[in-house]
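Only a single protein chain was left out; the remaining protein chains are all shown in position.
We just call them A and B in the order they show up, numbering each chain from 1.
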């Protein structure tokens, strides 16, 4: 592949962006209530996998958090069952914020690689031009 | 008799101090032509390599772009060198022709 390093950094950008999306989704739904007869809202994690040779990284799939969630006693809630329980997602705010920061840092690092790779290729293109 | 009158010169023999120098051999000019031809072939080869790498670069098959720019520069500079030598040769030839006229 010509201008390889840019493509490789691109895979890094895609992965970290998907990770950011998943974390944003988890945070947006941190208080989503579900009835006890179904699953709770499950946190989503992106599973990263190293690419073959030097091809960067790709999303191998998604992993999901707990389906039971947290049973909370809220009899006044419209979705509460006969005993007054509802399911809240089992998502830890602190952990999600930590992931958000890591995903952002990873995204920025890959963006910087694109800039530097471009400088390298530009230098290569200047060879022999007086 | 006039002491300055020159009488015929008898055959002289060499002193033997200076070695004999052979006559100048004429060259057939083929060795210079051969090296110039070799250089032109080399330019052709470099040009082919450069073209190959350029195609690979634009079709996405080339890993290191600097190989393409290096090859194209080598081809260009070698061609310039051959052209300069040829021009010098022509200049020298014209110079000689002018002298004889």
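In the analysis below, a contact is a pair of C-beta atoms (placed from the backbone, for glycine too) under 8 Å apart; a residue touches a chain by one contact, two chains touch by 3 or more.
Simple rule for what comes next: contacts and distances are computed from a predicted model.
Enquirer: If you had to name the missing chain as UniProt does, which of "Flagellar basal body rod protein FlgB", "Multiple sugar transport system permease protein", "Transporter" or "NADPH-dependent glutamate synthase beta subunit-like oxidoreductase" would it be?
Expert: Its UniProt record gives the name "Flagellar basal body rod protein FlgB".
Enquirer: Which residue numbers on chain A touch the omitted chain?
Expert: 4-6, 8-9, 11-12, 15-16, 19, 48-51, 54-57, 102-103, 105-106, 109-110, 112-113, 116-117, 119-120, 123-124, 126-130
Enquirer: To test your reading of the contact rule: which positions on chain B touch the chain that is missing from view?
Expert: 63-64, 66-67, 70, 73-74, 77-78, 80-81, 84, 88
Here, only the chains that are shown with their structure count from here on.
Enquirer: Inside the complex, what are the residues of chain A that reach chain B?
Expert: On the chain A side, the touching residues are 1-4, 121, 124-128.
Enquirer: For chain B, which residues count as touching chain A in their complex?
Expert: 56-58, 60-66, 69-70, 72-73, 76-77
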